[in-house]
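Here the complex is missing one protein chain, while the rest keep their positions.
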Amino acid sequence: MFNSLFKYLSRRFHQWGSPKYFYEYASRWLPWLAFFSTMILMFGLVWGLAFAPPDYQQGDSFRIIYIHVPAASLGMSIYVFMAIASVVSWVWKIKLADMLAKSCAPLGAVFTAIALITGAIWGKPTWGTWWEWDARLTSMLILFFLYMGIIALRSAINQREIAAQATGVLALVGLINLPIIKYSVDWWNTLHQSATFKLLEKPAMPPEMWLPLLISLLGFYCLFAWLVLFYTRNEILEREAKSQWLRAQVLK
Amino acid sequence: MHPIRRRRFILILISLASVACAVALVLSALGENLNHFYPPQEILQGKAPEGRTIRVGGMVVKGSLKRVPSSLQLTFIITDFKADVLVKYAGILPDLFREGQGVVVVGKLLPDHVVMAEQVLAKHDEKYMPPEAAEALRRAKKI
Partner (left out) sequence: MRFTNWADFFNMGGHGFYVWLSYGVTFILLLACIILGWRRHQILIDRIRRIAEQKNNASHS
């Protein structure tokens, strides 16, 4: 059974993993993703900034949640996605998976940085401090350093194959940090409060607060989808610069 | 599956598992030193070291905040509903500091389970609420 699943996945991956196939699809999808992510983000953020109610204790500084939570969630999701892409590129030897993994690293770093920066700015008026060596904040900082380490490692190795493997190993090792980030607020007595959105549980706030948050979350994920396709297409343009089909596409 | 691929796959799994274990061990050791706070009960049980900077977290007891006139000095009591700890502080409290709300106090433990605070941080939970809803809730409780 394991073998037939492996064979099935191999076939799929090799089809999706063809740069030509991907280039065509990405080019078709990019304008739509750009349009939808801008629209959804604008909608969610304007709602959150101007129409959602303030918090009864924090007042309007609560509105930072509409970028902080999506950015933090993306910072972690992108890491998982990157690690999966690394495994696929390693086991199945698919170049496109490595291109995806490479494109994920700077984007993940940026979203993690946004989460850290907005968290610090939010912490000042609510907690009374910019930074605290609390388990949640520290593990999130480690995530940022993991991204930076992966970017640095890749740029330090000239051979593409070896770079892919080395960054893949680092990405896999760093995966252990994710449950730590997730459960840090439950395992340790942290200053940071528990998760805003939990699976299987109603959020502890009214819909006029969590609906705009859900929409801006969706907008951020769309924005990431757009950026990662865009970056991966750039990667194809670089690595396949000499191939006939790509020249035909570009000069079309 | 190709035998070489299978071996590579299993090798990845084994190395991943072992590295995960190692990192988990290191982090759990590190976690002891991370800045987590002690609830008042653990202070009374003597689990927190005296004379070192520690963190104590709990809820500010309603009506316990007392200010020393014409100075920034004040005291308040924090509780975890099992034990109480008296906190002394000189400084400005954060905006979100309120009686009946959570705080994390950074400071040194004095004898008699009194905490001399250097910094007071307001802690809040994930239960966000519009002011109108909070007002309605307050009124409902009064009736």
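Order of writing sets the chain letters: A and B. Residues in each chain are counted from 1.
As a convention for this text, contacts are C-beta pairs under 8 Å (C-beta built on N, C-alpha and C of every residue); 3 or more make two chains touch, one makes a residue touch a chain.
Since we're looking at a predicted model, the values are computed, not measured.
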Chains in view that the hidden chain touches are A
Touch with the missing chain holds, among A:Ile40, A:Ala71, A:Ala195 or A:Leu213, for A:Ala71
Missing-chain contact among A:Phe13, A:Tyr79 or A:Trp122 belongs to A:Trp122
Missing-chain contacts on chain A, rising order, are 45, 49-54, 59-61, 63-64, 67-68, 71, 106-107, 110, 113-114, 117-118, 121-122, 124-125, 223, 227, 230-231, 233-234, 237-238, 241-242, 246-247, 250-251
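The rule we apply is simple: only the chains that are shown with their structure count from here on.
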For the pair chain A and chain B, the C-alpha centroid-to-centroid distance in angstrom is 29
Within the complex, chain B is touched by chain A residues 2-3, 6-7, 53-58, 62, 65, 87, 90-91, 125-129, 132-135, 138, 169, 172-173, 175-177, 180, 187-191, 193-196, 203-206, 208-209
The residues of chain B that touch chain A in their complex are 1, 5, 8-9, 12, 15-16, 19-20, 23-24, 27, 31, 34-39, 57, 93-98, 101, 104, 119-135
